[in-house]
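Every protein chain but one is kept in place in this view of the complex.
Up next is chain A:
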Amino acid sequence: MLFGGGLVVKVSGLTLARPGVKNIVLVEGVRTPFLLSGTTYANLMPHDLARAALQGLLNKTSLPKDAVDYIIYGIVIQEVKTSNVAREAALGAGFSDKIPAHTVTMACISSNQAMTSAVGLIAAGQCDAVVAGGAEFMSDVPIRHSRKMRKTMLALNRAKTLGQKLSLIGSIRMSHLSPELPAVAEFSTAETMGHSADRLAAAFGVSRLEQDEFALRSHTLAKKAQDDGLLEDVITFKVPGRDIVSKDNGIRPSSMEQMAKLKPAFVKPHGTVTAANSSFLTDGASAVLIMSEEKALAMGYKPKAYLRDFVYVSQDPKDQLLLGPTYSTPKVLERAGLSMSDIDVFEFHEAFAGQIMANLKAMDSDWFGQTYMGRKAKVGTPPMDKFNLWGGSLSLGHPFGATGCRLVTTVAHRLKKEGGQYGLVAACAAGGQGHAMVIEAYPQ
């Protein structure tokens, strides 16, 4: 062992490499532009977006189409026709049909799960090169017939005589026709996520002003990053039947005055979460190429970063739905033997400004740490000058299944750009779950 827990001194050359543990690297990461749902991608299907990301990855890496061992994709809202969206996208992107593919789902950390599954496969020696990614398509969601109607229709399939069929058709009433809409709501509590975020913000005493300020920060930083050409993971995508898109279209720096005019979106009229300080419904896909270091080097790639320790956490889906980062951050740091001050780059998933602020307050509270996390003291907060410096989900957009890869790729790019050594990704997800990963810069 090179070092013990917590005693890491930042010296160039010190790494989290461990004897007997394979070094796993991020070779490349790309994503389609993230677009507001209902805009240019409106007529596509989810696998089309995933396909675009995969093709973008192939182009960017010049990877031979049969050179990976496995493909994993994350998605949240499933299109019934392409329930294994990973396989459909891989075939459509021209990958060899000999490469198996599966789809995972874990709400907003679905593509994190895809990446860590890939890491697991490589660490276990099952694979050497895996493509992981995520996609989400909110312009079209499966709206179902009511349960009554479905029951009638299924019975109709089995009906043999015309009489049976007619009597089934005759049994259809108006109430059968009301459709079932999917909602961004917890199944266990039936609470929508925005509502929960508003309650979370209130529980931590996060004011509307703080939320609007954070949202404005996110948009401003994203705009700057976009203008400065820092978002190099974004590929250009010729949308069939439409134009070429090459930029995220949700970045809209506004003014505090403008934002203050908005009415609360979920808790009315006294809530604090508004459309402007929440992430918006987004279409988009992402993909990363993950390899063992040996394989990457053998194939002549220059890896971007090491993927090191990661954790998943989960807690009460009602009152702590979005506190994943608070729980996962100290846990992954402890695993890696790092402290908060060792981290140079933080990329947290911004579901809601109120959620980020609540997490920061939770991490800064001794009482919360002691009462709910069994710690001696507070977790401590990431310094804001290292935090989400190129914007975040609030401004860039948040295609549920695709965000994880964006976070990891951004950390790799920022480490390179800013010259840091360690980066940390943290995210919350529906179901009261959370994730964090430590990423180490690849030596230049």
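Criterion: a residue touches a chain if its C-beta (ideal position, glycine included) is under 8 Å from a C-beta of that chain, and two chains touch if they have at least 3 such contacts; residues count from 1.
Definition applied: contacts and distances are computed from a predicted model.
Per UniProt, the protein behind the absent chain is "Trifunctional enzyme subunit alpha, mitochondrial"; the candidates were "Myotubularin related protein 6", "RCC1 domain containing 1", "6-phosphofructo-2-kinase/fructose-2,6-bisphosphatase 2" or "Trifunctional enzyme subunit alpha, mitochondrial". Set against the missing chain, the residues A:Thr189, A:Thr220 or A:Ser254 yield one that touches it, A:Thr189. Residue in contact with the omitted chain (choice from A:Gln226, A:Gln320, A:Asn388 or A:Gln433): A:Gln320.
The missing chain, though absent from the display, is touched by one residue of A:Arg199, A:Lys304 or A:Arg414; that residue is A:Arg199. Although one chain is not drawn, the whole complex shows that of A:Ala358, A:Leu389 or A:Cys405 it is A:Ala358 that touches it.
Touching the omitted chain from chain A are residues 187-190, 195, 199-200, 202-205, 267, 270, 316, 318-320, 358, 361-362, 365, 367-368, 371-372.
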